[in-house]
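Note that this complex is displayed minus one protein chain, with the remaining chains in position.
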Amino acid sequence: MLGYLARRLAMTIPTLLLVAISVFALVRLIPGDPVQVMLGDSADPVQAMQLRAELGLDQPIPLQFMHWIAKLATGDFGHSITNNLAVLPLILDRFQISAIIVLVAVAAAACIAVPAGLIAAWKQNSLLDLSVVGGATLLLSIPSFWLGLLLLLLFGLKLKWLPVVGYVPFSENFWQATTFILLPIATLTMVEIGVLTRMARAASIEVLRLEYVTHARAKGVPEWLVLGRHVLPNAFAPTWTLIGLVLGHLLGGIAVIETVFTLPGLGRLLVDSIFARDYPVVQGCLLFTAMIYVVVNLIVDLCYPLFDPRVTVA
Amino acid sequence: MRMRANTAIGGALMALLLGTAAAAVFWTPFDPLRINLRARLQPPSSLYWLGTDEFGRDVLSRVMVGAGTSVVIALLTVLLAVAAGTVIGCTAGYVRGWTDRIIMAVNDALLAFPGILLALAVMIVVGANKFGLILALGLAYTPSVVRVVRGTVLSIREKEYIEASRVIGNSEIYSMIRHVLPNAMAPVAVLATSMFGWVLLAESALSFLGLGVPPPAPTWGNMLAASRPFMETATWLSIAPGLCIALTLLGVNLLGDSLRDRLDPRMAHG
Partner (left out) sequence: MTRRPQSSPAWAVGLAGLALLAMQGMAGAETLLRTRLNADIRSTDPGTNRDANTDGVIAHIVEGLVAFRDDTSIGPMLAESWTVSNEGKTYTFHLRQGVKFHNGATMTADDVLWSLKRWLDPATQWRCLSEFSASGIARIEKTEAPDPQTVAITLDQPTALFLPTLARPDCGQTAIIHRDSIGPDGKWIAPVGTGPFKLGEWKRGQYVDVLRFDGYASRAEPRTGYSGAKIVKVDRVRFNVIPDSSAAKAGLLSGALDVIMSLSIPDLEELKSRSDVQLSITPALGLTGILFQTRDPLLKDVRIRRAIALSIDTAQIVDAVMQGTARPNNSALPLGSPFHSEAQSHGYVQNMAEAKKLLVEAGYRGQPIKMITNKRYSFVFDSAVLVQAMAQAVGINIELEVLDWAAQLDRYNRGDYQAMAFVYSARLDPSLSFEMLAGPKATQPRKVWDNPEAQEMLRKSMMIDDTAKRQALFDEMHRRFIADVPMIVLFNGAELTALHKNIKGYAGWLYPQPRFWGVTVE
């Protein structure tokens, strides 16, 4: 097991290195640089040169890359060009918010989606099944940010039940913080229910046809036991993979949700720093997101045997 | 029954979409680009069925034209991703060895990039226009196609009829095109329908974040983005384009479902 873990982790290193190189290059390909943004339209060429030298941006690019990698190896992600904050703590701080929303939303969605998919598969082609599938398809067809906007309109502006903008960290005020992330979580949950229900249903259908289910039924095992003991764990496996994929992508794609709900999350940090050409932050964010994606997928793969004893890890 | 319902509803929605897009080329109630500062932010009325935006332009006309733009962009992006992905996936799956490993390493790296953000960066480099958008989104979605194609190729290439083909003396490429490719197309087709929906969403998300098709050309995405400051004062601006996106996606997904059911009939019947 440990050997497998070590091998898998080792395999991720070339991917991450590739990501690091492409991120570094891509960000510098974009026209405009942080010095221009900081100095604005009254840019004095002498000042610009000074500032560039100060930030180390006048050095040849491979050298800059070496410096960055060297610092990365010690865990130092550098400092933001715009506000001089250390990048890694900044990322972790923002990541907390994005992570809470994504994890809670996906967990809540899974709790609803898996049983719903199971039941729909059990009663396949019935009215119940059709409504579940129809509902799920509808949910996943709605653009998440539009749904977010609508919920905001309804609960924030019309009913005034929840705040429209802003954010308060949990450490400051638990209940207030909850009101701020309720809507974004609800939005994301609804969209993910759509995606996960369909997958759970498809997987359940597969399993329900399998021999050992028919066998168990023939033996006289009560239906709920069949569903709970045999079908559910096995149907969960492909859903679990999807959850992994979804988690990985959500963490990047959550930028739009964060923009709608004005939350200081990782997605917005990345988008804002791209616009500010804040190289260290952009590089740090993208690398971090890639690492998360890799780790999430690793965890997903490792958990497989829990759901399906036929699957071995190696 | 489910398959028929899917096809019916999905087909109807797609027909509506394509019909509107086609019709918009010839006629719209008003000129979607015509600015009329005296009629700013009008709510829906008998004159402006969906109201007007902050420049006095008719929302219905813009939605109709936006349909065409969004559809064309999504279509071209999917074609690009499918074409590029198929070629790369076939190469990787068939040739194997170091070529395969390198391709998959790059592919995984691309997949690890959050799609929207990759597109954002590419667009800033290439420029915010239709061409840049298609390139950026195509690049973001190619890896998924590569994965699927390669997977199919790997499973098929060992099958007997490929061996037979080789024994007869057919060249590798011929074998690949004649036998492997058609079998890979089924899952790719299903993926493509989902991708169409994703691209539509991605285009609107990019517009929302500040990049997308440049003005004054309307796309559903940039209309939605522009409606945000007026969320309270002119709510109709937020509803129309979002509803269009949702309905289109619904149609695409339903059709995709019926396509999957047709290709994999085991799923349709219990």
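Here are a few things to note about the model shown:
Letters A and B name the chains as they come in the text, with residue numbers starting at 1 for each one.
By definition in this document, contacts are C-beta pairs under 8 Å (C-beta built on N, C-alpha and C of every residue); 3 or more make two chains touch, one makes a residue touch a chain.
Values in this document were obtained by computation on a predicted structure and should not be read as measured data.
For the options B:35, B:83 or B:102, the residue in contact with the chain missing from this view is B:35. Along subunit B, the points of touch with the absent chain fall at residues 33-35, 37, 40, 54-55, 124, 127-129, 210-211, 214-216, 229-230, 232-233. Contact residues of subunit A toward the unshown chain are 30-34, 36-38, 40-44, 46-47, 50, 82-85, 163-167, 262, 264, 272, 275-277.
What we mean here is this: only the chains that are shown with their structure count from here on.
Work out the mean CA point of subunit A and of subunit B, and you get 21 Å between them.
Subunit B contributes residues 1-2, 5, 105-106, 108-109, 111-117, 120-122, 124-125, 197, 201, 204-205, 208-210, 224, 228, 231-232, 235, 238-239, 242, 245-247, 249-250, 252-254, 257, 266-267, 269-270 to its touches with subunit A in the complex.
Only residues 14-15, 18-19, 22, 26-27, 29-31, 124-125, 129-130, 133, 137-138, 140-143, 145-146, 149-150, 152-153, 157, 202, 205, 208-209, 248-249, 251-253, 255-256, 259, 270-271, 274-275, 286, 289-290, 293-294 of subunit A touch subunit B when the two sit together in their complex.
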